[in-house]
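To start, the structure itself, in structure tokens.
Yeah, one chain of the complex is gone here, protein chain that is, but the others are all in their spots.
Letters A and B mark the chains as written, and numbering starts fresh at 1 in each.
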């Protein structure tokens, strides 16, 4: 395992742990998702750069487009949640619990 | 919703799943999953009431996390082996990660907690899409990587899903939550046979989709989302009450009905593979599921006319919904057992 591989893996895992364990605000969860996407972007770019693979340089661009879509949908959900629940605290999303 | 927007969303839903089906590259498969997740979000939040928005938010967070994990696992695989092909993954860490991510996406047992809550917040049509069409794309990925997956992990996922799917539904009175747990249990049956005979898993998926479509459409037709309103079904449509009872028993897997076929074949396959203990646990866990199906049947059919009503009677308006799909799927959900060999030939 190279230092680069280790650092983007640990960055992704930190984002995942932040998303799963600490969820005060919905916005924090979305930021953790963005952090995961950032580490994936770096991983994909470095993969194509290290292999000198020209065609794979498009993969991080596609990833960036899709993560932008995901962030947009997430922020729209943030607006919708704030409208219906009055706040963006994830604790308030408790109407459907068993 | 504007019909043009609805057309765009529904076609994107189809495109996303088809893209995942057609891809052999993990990046494209991931893109397809993302497209279908994005496309169903406005359909889920269509009603804009707090429960729908909450369900949508929970669904979005889980699906986005699962998709990111899938891409991370495939990137790890590419970094270590240089292979992006779905069917040629070989890094064990990446395989375990991706199995868990797909389990999260499809709602298998240790990571199933989102499914009952999300399904409870939706109307029955979107719930039907969520529990049938949205399962197809992750299931296709599971099918493709099944030969390389860790056998212990797969068995544990399958066993936990059937047991928890039966157990969780016991205390529920909300039909959509019961159906969510039934979905978890059925996916457990598919998972357990995945490595021994993937064709049986496909067969089980097809039959599960048929039966659950029939059930969802029945509930939609009588506009019932609780056990208590289910008790009035007989006063609205007596014939469908009978059919719905048998559909539920078919979901539970009782012999002369369709639902018996996958359970029978899977148990036989497990026994053939020399796994009698697993087969017994699966069969016993099916009894747990059968209990809540039976309770629904009891509420529907054994509380009829000579007894007093259990609920306030609603208006009996003539339903204007089309029943074509409902009648076809109900027929399929009840009477496919005699043509078992033909269906097995279809899926091999």
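To be clear about the criterion, a contact is a pair of C-beta atoms (placed from the backbone, for glycine too) under 8 Å apart; a residue touches a chain by one contact, two chains touch by 3 or more.
As a working rule, contacts and distances are computed from a predicted model.
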Exercise. Mind telling me which option in "ER membrane protein complex subunit 2", "NADH-ubiquinone oxidoreductase chain 6", "Calcium and integrin-binding protein 1-like" or "Ras-related protein RABC1" is what UniProt lists for the chain we can't see?
Key: "NADH-ubiquinone oxidoreductase chain 6"
Quiz prompt | Hidden partner chain, residues of chain B it touches | solution = 1, 5, 8-9, 12, 15, 19, 31, 34-35, 38-39, 41-42, 45-50, 56
Quiz item: Residues on chain A that touch the omitted chain in the whole complex?
Solution: 1-4, 6-8, 10-11, 14-15, 17-19, 21-25, 27-28, 30-32, 34-35, 38-39, 41-42, 45-46, 48-50, 52-58, 60-62, 64-66, 68-69, 71-73, 75-80, 82-88
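Everything that follows uses one rule, which is that only the chains that are shown with their structure count from here on.
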Self-check item: Mean-CA-position distance for chain B and chain A (Å)
Solution: 27
Exercise. Using the touch rule from the top, collect the residues of chain B that touch chain A in their complex.
Key: 27, 30-31, 34, 38, 41, 45, 48-51, 53-58, 60-61, 64-65, 68-69, 71-72, 75-76, 78-79, 82, 116-118, 120-121, 168, 171-172, 177
Quiz item: Where on chain A is chain B touching in the complex?
Solution: 5, 9, 12, 16, 19-20, 26, 29, 33, 36-37, 39-40, 43-44, 47, 51, 59, 62-63, 66, 69-70, 73-74, 77, 80-81, 83-85, 93, 95-98
